[in-house]
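Take a look at this one; I'll ask things after.
One protein chain omitted, others in place.
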Amino acid sequence: MTAIALIIGAGSGLSASLARLFAKEGITVALAARQIDKLAGLAGEIGASRFTVDASKPDQVEQLFNQVEQQLGVPTIVIYNPSARISGAIVDLDPVEVLRTLEITAYGGFLVAQAAAKRLLKVGEGAIFFTGASASVKGYARSAPFAMGKFALRGLAQSLARELAPQNIHVAHFVIDGGIRSDRRPEPVDKPDSLLDPDAIAQTYLSILRQPRNAWTWEIELRPWVETF
Amino acid sequence: MTAIALIIGAGSGLSASLARLFAKEGITVALAARQIDKLAGLAGEIGASRFTVDASKPDQVEQLFNQVEQQLGVPTIVIYNPSARISGAIVDLDPVEVLRTLEITAYGGFLVAQAAAKRLLKVGEGAIFFTGASASVKGYARSAPFAMGKFALRGLAQSLARELAPQNIHVAHFVIDGGIRSDRRPEPVDKPDSLLDPDAIAQTYLSILRQPRNAWTWEIELRPWVETF
Amino acid sequence: MTAIALIIGAGSGLSASLARLFAKEGITVALAARQIDKLAGLAGEIGASRFTVDASKPDQVEQLFNQVEQQLGVPTIVIYNPSARISGAIVDLDPVEVLRTLEITAYGGFLVAQAAAKRLLKVGEGAIFFTGASASVKGYARSAPFAMGKFALRGLAQSLARELAPQNIHVAHFVIDGGIRSDRRPEPVDKPDSLLDPDAIAQTYLSILRQPRNAWTWEIELRPWVETF
Partner (left out) sequence: MTAIALIIGAGSGLSASLARLFAKEGITVALAARQIDKLAGLAGEIGASRFTVDASKPDQVEQLFNQVEQQLGVPTIVIYNPSARISGAIVDLDPVEVLRTLEITAYGGFLVAQAAAKRLLKVGEGAIFFTGASASVKGYARSAPFAMGKFALRGLAQSLARELAPQNIHVAHFVIDGGIRSDRRPEPVDKPDSLLDPDAIAQTYLSILRQPRNAWTWEIELRPWVETF
């Protein structure tokens, strides 16, 4: 029986890299996102299933896990990637949008972790991984909402690592400290390797996933060689 | 002209200590809380004004600042104390309550900071202080929502310290690492000074408030001598 | 009976500010440094005693504490300020000098803390304060030796805070994140308050010293309002 990975926020380049790498490793992949139309190509390529979800809504998250379970089985690898960022001087921010970014970046992480934990504790094993950013550990000026959301997600991950690791569930938090290359953001020709390759990030996720439980990592950061920190 | 301090979450013992100390220092005090009936005694004692507010609601926060401004003037010292905590295994938590704790602990901090910043940037000076907890820097097992809220509040404070300090607004975050003594939680007779005295905490807030801008603190922690950390 | 403060590394501007402030508060001051000739003026001004010591030498540190104890009494306030910094690419550093900077910045802190603890544990109270820098929490490029020394001093302070606080000895670590103004490094005219005033730093040390033991701080940072961090 193959493992099943559920990737939330599947529209990102990192999610696509994770999906391809997992599939290559023989893991069944479930892709979940608010918009799944544009995931048809990826899904077809690697034989993944697609699920529509707004991860900030309790009912939808519960429904998502039920659907995945019915169609594929319990996902023992759950990855939470969604985030929303609004920038600007604090006086210029729209309070409604700020709450929305918190819901997407952090509260959705809680909902997904809760739904995952309910099932993984029954199965007796599994992994829940959270994708962080530079803002997870450093609150930048003019970026308060993103700092709030990513700090909160890190607090969630740390709390769950303490709570769930002794119950055989591997919780990890990845601090991605730098830009990720994509079609819209190609590598600058004169600055080789100055943007993270999503395939390289995915490879590190897989390494952490492969760790035996006597040597688990709860947090790791990744950045390009030339990134200032 | 005296300075005006606005204390949000005025129902706590720490808030009462801050109010009394500020009043003693000649600072005009405005007390804001969801329930202000029980603040009548304190307000009368120190000549403070009371304001009703649910700090997690944008409209109410804006109205609060307008009322304080009209009645007393612009508050140049703003302190955010509210927090909500629910504990338990992640699988047992009520998602609706979790979101509510985030709104009270962190989102309200944003709303208050935004309303304060709008006014302080015009005045050209001021202080915004946030009260944190052990959970601000350590995510404990079975306490994910509090970790999320307090980590988020710390991210907010750190971001604002970077953004607003160079604009002459002192932003600080206080990590209160231990229990605070109160009528309901008296000092254990056999463990002297094992709970924080809210008057002692307030004294440190005042010390930080008195710092000249060439030597500002953005974060400080406080704990009883016998507290494990 | 007045308290006695022993300031090690007394030649710095911060030490002078601490000495003057303590004297003003009625505390008897002992100044210790490798060169005490130039401390004659300060000592005369505030009625302080001077002691010669190389704080990186076990015998000299033990002798220092014995001398202070004989002449003045047990110093219940002990402040460790010495540090040495050499900068440059790692490949260009002189290994002999690197070891020397570790001895001055960190090992001397251990020796002083040990000599102080031996006496304070008998007295049953006291304070040991360590002066850190930006490099205490961030290892900068081309500054490996200073990072090593200041990180080590912070590790010492944190370990001692955990060990000695429950024995009624207040251990604190001050992260001074910015340049300190002095005769040799005057405030830039066009950048007011961009350098820390040593008198302002000293005032914060005094505030921490005055904390009752139910609300002790072990670490605090200080920086100018315009300092990037």
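For reference, chains read A, B and C in written order, and residue numbers begin at 1 within each chain.
Methods note: contacts are C-beta pairs under 8 Å (C-beta built on N, C-alpha and C of every residue); 3 or more make two chains touch, one makes a residue touch a chain.
All values derive from a computational prediction rather than experimental measurement.
Considering the complete complex, the chain that is not shown touches A, C. When you scan C:12, C:28 or C:143 for touch with the missing chain, the hit is C:143. Check C:18, C:127 or C:156 against the missing chain and you find that the one touching it is C:156.
Across the entire complex, the residue among C:32, C:102, C:127 or C:200 in touch with the chain not shown is C:102. Touching the missing chain, out of A:24, A:38 or A:213, is residue A:213. For chain C, the residues touching the chain absent from view are 58, 89-91, 93, 95-96, 98-99, 102-103, 106-107, 110-111, 113-114, 117-118, 121, 135, 138-145, 147-164.
Remark: the residues of chain A touching the chain excluded from display are 162, 165-166, 168, 170, 181, 193-197, 200-201, 203-204, 207, 210-226, 228-229.
The rule is short, and it goes like this: only the chains that are shown with their structure count from here on.
Here the chain-to-chain distance from chain A to chain C, counted in touching steps, is 2. Averaging the CA coordinates per chain and comparing them to the mean over all protein CA atoms picks out B as nearest. Distance from the chain A centre to the chain C centre is 45 Å, each centre being the mean of its Cα atoms. Note on chain placement: the centre of chain A and the centre of chain B lie 32 Å apart, centres being C-alpha means. Among all residues of chain B, those that touch two or more other chains are 162.
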